[in-house]
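Please find one structure pasted underneath; my questions will follow.
Here the complex is missing a single protein chain, while all its other protein chains stay put.
In order of appearance the chains are A and B, and numbering begins at 1 in each one.
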Amino acid sequence: MTLLAGVGAGPRGQAVPPPPRRPGRRWLPYLLLLPGAAWLILFFAAPAVQLAATSLYDPGGSLTTGYAMTWAFGNYPDALRAYADQLFRSFGYAGLATLIGIVLGYPLAYAIAQKAGRWKNLLLVCVVAPMFTSFLVRTLAWKTILSDNGWAVGFLRDIGVLADDGRLLATSTAVVLGLTYNFLPFLVLPLYASLERLDGRLLEAASDLYASPVRAFVKVTLPLSMPGLVAGTLLFFIPAAGDYINAELLGTPNTYMVGNVIDSAFLVRLDYPQGAALSFLLMAVILAIVLVYLRRAGTDEVV
Amino acid sequence: MATTSDAGDLRLAGLTKRFGAFTAVDDLTLTVPRGSFFALLGASGCGKTTTLRMVAGLEEPTAGHVWLGDRDITRLRPYQRPVNTVFQSYALFPHLDVFENVAFGLRRRKLRDIAPQVERMLSLVRLDGFARRRPAQLSGGQQQRVALARALINHPQVLLLDEPLGALDLKLRRQMQIELKRIQTDVGITFVHVTHDQEEAMTMADTVAVMNAGRIEQLGRPADLYDYPATAFVATFLGQSNLLAGEASGPSGGDVLVEAYGQRFAVPAGRARSARGRVFLGVRPEKLHLLPAASPVPSGHQSVTGVVSDSSYVGVSTQYLVRTAWGTELAVFAPNSGSEPPLAVGTQVCAHWSPAHAFVLERSPEEGDRTAPVLDTPDAVGVVP
Partner (left out) sequence: MAYRIGRWIADHWVLGVGLVVLLYLFLPIAVVAGLSFNRPSSRLSYDFHEFTLDNWTGVCGPAGLCDAVLRSVQIGFVATVLSTVLGTLMAFALVRHRFRGRAATNVLIFLPMATPEVVMGTSLLALFVAGGISLGFWTIVIAHVMFCVSFVVVTVKARLSGMDARLEEAAMDLYATPFQTFRRVTLPLVLPGIVAAALLAFSLSFDDFIITNFNSGTTVTFPMYVWGASQRGVPPQVNVVGTAMFAIALLLVLATNVRRRRGARAG
């Protein structure tokens, strides 16, 4: 996607150069940008600011009595204390899912990029195709696959990995598996874009210079696929950390992530300041990671 | 839009283009006579393509004017100028077939009777029957001819060609050079052809302008440029020259005397760009003749002695390198006419030439002998003052 375009954007690896100056109306680009930019500022940037303000409202207020802006920075440590578990769990699950995703996704991306030949496009469609089915419907399907009476659980019980009364559903394992599954294409596609640009002749050269396949991979393939790997990891981790559907459908309240808490804060308990504070805590960590990436890649490569 | 009947000469007056601190085209002034085949020749980065784009209207000049006849077209947009371009990359519209590509300009000008004109033009470029193909299905040479047809069909007052033959292989390029020359003669439109290939420029053009670092070094008929270059850059860019560093000591009789490496040479005054001070004495390799060292030199000829240090058989000629007493290796081209066997490496020889074939050029202080051909690099461009 975005970072996909950013992976070696423009001609072979350099940043996209700014376009040449065109003769004629100077105001045209601003006019073109205006509607979209206005929409984004109005409905993305301004609400974010509003959310920041909400997180500082007096927690004692409510929707009916109204909120007073009291610069209650204490909302943040309060929220942290109350939901530290869920926060850590979110990043933990997302992180674990990312690792599993890399283990599963790298061979797939590599296979399509380097080994698929004329089936490349078809395989790419196959990677994206599962996303055509509704996210929720797909996740519910995992409920069937991992159900206590299903063959998966049965098989694991038979070979002893699971105890005789062990389950997969309603465990953190199921949540992590669900996260891995749902966001895997987001990891595979940018990684594929990076690996696709890898010139096979580099590996031939490495082989000519006494590198074994493993060393060639570590010294040549892996570094060159880094932009795609980083982009894919970001595109995977960010939505995974904020997800709560997998936790709700495949887990229990004991596996709740911060997304579940925010959801209940806004829609059930109607505790807006706390929900806002949690949102921003989540956002802060993610922004920190993204900024590191932006600093290295530059902003033109990103969009 | 002016029709071909009141077309005039193409005149560039003080044309300048600066990109920030970099001057690509520096105060260019020249006239291209109507109906001629004009070549703008130079190495990469010399500003020739930028000049072409300013004539086409695709670049706005920083200063100067472009005149077509008595019409100042400098501020006109490209679609308002009676000028068409054949692009280096052909720029054929991939979503249109050959017919629609060629007809594009006619349609924009809302002309009628398009089909017969397109057919005629396709015949002219020898692409009959290709009307419904897509650019992606054509070879490089065919694409180039479509690009040519697409431009020519509009009967522009000037046709601009931006290195159109660069992507073709040697044989095809030779063929297209002859084709283009033939078409230009038939159609009678002014052609301005930009190229870095000096053989191409000399073969096709009536007039050649050699460009270097944004300026024109010399303008004239190919034979004149080759025979009597104006600067060391032209002498080494157009063909190959042996340039010996020397000092001109002034006129004497009808000649200019040049001292180099302890010897004195005489060059007719009409073939000397400078009569005093630091100069190059130049002789082209094919104008040098080799004799065994002891043999007598034909009367009137001048010579230097040396040793054959390399001999390359090239089929049509043998190319020698002769090392002189002061260490410079002169290039000598001897035709393999069959009358003499080639000389062996190590032979002591005397290289002689007729003074009428030599020329004298200005030399800047830090330059020494130059006998190797100019390479197509920016460094080479910057060497000459």
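Keep in mind that, in the parts below, contacts are C-beta pairs under 8 Å (C-beta built on N, C-alpha and C of every residue); 3 or more make two chains touch, one makes a residue touch a chain.
Everything numeric here is computed off the predicted structure, so don't read it as measured data.
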### Query
Any idea which chains on screen the missing one touches?
A, B
### Task
Can you work out which residue in A:145, A:162 or A:203 touches the chain that's missing from view?
A:145
### Identified contact with the non-displayed chain, of A:61, A:92 or A:242
A:242
### Summary
The one of A:104, A:162, A:198 or A:211 in touch with the missing chain is A:104
### Summary
Note that chain A touches the chain not displayed via residues 1-2, 4-5, 10, 16, 18-22, 24, 28-30, 32-33, 35-37, 39-41, 43-48, 50-51, 54, 63, 104-105, 107-112, 114-116, 121, 123, 125-138, 140-145, 147, 149-150, 181, 184-185, 213, 234-235, 238-239, 241-245, 249, 258-259, 262-263, 266-267, 272, 275-276, 279-280, 282-283, 286-287, 290, 294, 299-300, 302-303
### Query
If the missing chain were put back, which residues of chain B would it touch?
56-58, 77-79, 83-85, 87, 89, 91, 93-95, 97, 104-105, 108-109, 132-134, 136-137, 150-151, 154
